[in-house]
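This structure is in structure tokens; I'll ask about it shortly.
Of the protein chains in this complex, all but one are displayed in their positions.
Here the chain labels run A and B in written order, and each chain numbers its own residues starting at 1.
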Amino acid sequence: MAKIIAARLLRLLATLFAVTFISFMMTKALPGDPAVAILGQDGIQNEELLLELRAELGLDEPIPVQYVTWLGNAVRGDLGESYINRGQSVAGTIGQRFPVTLQLALMAIIIALLLAIPIGVIGAYRQGKWQDQASSAGVQVALSVPNFVTGIFLIWLFAVKLEWLPASNWNRISDKGVIANLKTAILPATALALTQMAIFSRLVRSDMIATLQENFILSARAKGLSDRFILFRHALRPSSLSVATLVGINFGALLGGTVIIETLFAIPGLGFRLINAISQRDILVIQGITVFIATGYVIINTVVDLFYSVLDPRIRRS
Amino acid sequence: MAGSGKAHLRDEADTILRVEDLNVEFPAGRGRTVYAVSGISFDIAKGETLGLVGESGCGKSTTGKAILQLPRPTSGSVRVKGNDLAAMDPESMRQARTGVQMIFQDPISSLNPRRMIGDIVAEPLAVWGPHDEDKQWPIVANMLDAVGIDPDVARYKRSHEFSGGQCQRISIARALVMEPELIICDEPVSALDVSVQAQILNMLEDLKAQYGLTLVFIAHDLAVVKNISDRVAVMYLGKMCEISESNELYDNPAHPYTALLLGSIPVPDPMANIDDVLGDEGELPSPLAPPSGCRFRTRCPLADEMCARVEPQMRRVSDDHYVACHHPLVSADPVGDPSSEVTISL
Partner (left out) sequence: MTDVGTDSDRLTRAEHNEPLLEVIDLKTHFQVEGGIVKAVDGVSFTLDRGKTLGIVGESGSGKTVLSRSIMRLITAPNVITHGEVRYDGRDLVTKSSREMKAYWGVEMAMVFQDPMTSLNPVVKVGRQMTEHIRHHLGVSKSEARATAIELLKSVRIPEPEVRIDNYPHEMSGGMRQRVCIAIALACGPKMLFADEPTTALDVTVQHQILNLLRQQQKDRFMTMIMVTHDLGVVAGRTDEIAVMYAGKVVEKAPTNQLFADMRHPYTQALLWSIPKVSQPKHTRLNAIAGRPPDLISPPSGCSFSPRCPYAQEKCHIEEPPLTAGAAPGHQFACWYPVGSPENEAAWERNLAAGVPQTLAAAGKLTATEELLETINLADDTSDHEGAGA
């Protein structure tokens, strides 16, 4: 096991190197000069000021040198400063905003799984019966409605109509405690979860249908075990490999892709900040967040890969 | 000295196939090696059927495939009429291989479901000629007829329209169109029902007489192997234990493993004596780490210290009956017998 993890870590480093290099090059390829963006009209007029700023930001160096410099700093935890909000460190921004996005993504995935597993299992168990058809229809709806529409509906229902929960804003656990935090987190997380739930439940259902044809399910039935026991203790685990893969991929995607919901609910998350930075050509912020999300992506997928061997002991051997 | 000796090999002039010191090893990950076939030697005379029997993992299928160089054996020679396939370059081997054909266990999956039967059987001709379709069809039709498939009915059909037994006949027809001298049959009847199995076995006997075929017949069913084979070789964990003319082998098994196999066959006779040995289901030896000396010794009731130390060599029991065992169940010539020396020096 230790050997596997070591190999994984090595691969992680290689991946990170590639990711940072590619994203660095791509942000460099963005049209527009950050120095001009910072100085605005003044910069275009004042050539000297512009050159001075470029030198200060290191932009006068060749691009590979810029990358090596950036990488050297990044390894030490210094991701640079925002060009726009001078003095604001990129690492600090991420440190502040990442926990928010992480919580949102994590809650969304958990809510999605909690709904998807029973729905998928029932769909497979009652294949073709009304339970299956009803859940299929529900899943179809969840899949076709965009999550910001779901978000708006949830706000209307729980904040406006029932007045149970706040419509927007974010309470940090450190400021207001867990309950207040969850009150602001539950609606955006649910809005994100419904699409995920739809995809996950389809996957669980189809894998489960295949598993239920297996001989070991028949032999479990011949032992007189209850159907529920057979479904959840025998059939579920061998049916969860594909859903585990997708959880890994989608979790990573959520870390960078919750921006619409963050905007809708006015949540100070990472995605929100990223979009902001892109529109301002705030390259170091873009770069920092991209690298951070990519790292998260790779780590999550490594965890999922290791999780396979927990799901299926036969994988441990080969 | 590798393997189990060669006392049983005959004058090469009388044989069509001669396999010597065949070793097949596969990497098994983590630096381990599967010793699938270890130093076996045998030969086949023209028109003879050699049966290869043994339980799963004994290397019988690997041996069959190694004759065809699929994959190339780790070491050893495979000589078809004196030409060593293992030493050939890929192109001449491709040509030499047409003289050796193979029939597999699962008849349905060994036929391409998308192609028509007429084309499947003509496939080897399409590669080696005649390339003219009008010239191919009479050959194909003749072969289908020979295996009991109506050529005109089958020509434009696909494999799913035929039963397992019929698919196996089609596979046999495909193997026969190249007029091979040697056919390797790998468990050709084990996927079939008993009534169909008998049809195929009878047919193979007829085809053999008609076309002068030489067969290697690989199977786990000892009764089937006896029925079709002139000689039978018993394999265990990559080694050859015993080789003999068939009737003699079944009447007077010399190797304890052969005796164990024969004693385990369920006989369709309620009056037959069945022992009530229960046996422990212990760890069977693995081809990753085969036992030293005689590989069967961990399961052998007669094994002693010598069996762990010295690998037994093939020795003569009677004419055309050889065994590799230190304690054969019937008396055998001592090792180092002059006649076996002569054979080795060949």
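By definition in this document, a contact is a pair of C-beta atoms (placed from the backbone, for glycine too) under 8 Å apart; a residue touches a chain by one contact, two chains touch by 3 or more.
This one's a predicted model, so the numbers in the text were calculated from it and none came from an experiment.
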- Task: Sort through B:V267, B:L288 or B:M306 and give me the one touching the missing partner chain.
- Result: B:V267
- Message: Tell me which stretches of chain B touch the chain missing from the display.
- Response: 55-56, 145-150, 153, 161, 163, 165-166, 169, 193-199, 201-203, 205-206, 220-224, 226-230, 246-247, 250, 260-272, 274-284
- Note on the structure: In the full complex, chain A touches the hidden chain through residues 128, 214-216, 218-226, 229, 233-234, 237-238, 311-314, 317
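Please note the rule applied: only the chains that are shown with their structure count from here on.
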- Message: Quick check: how many Å separate the C-alpha centres of chain A and chain B?
- Response: 57
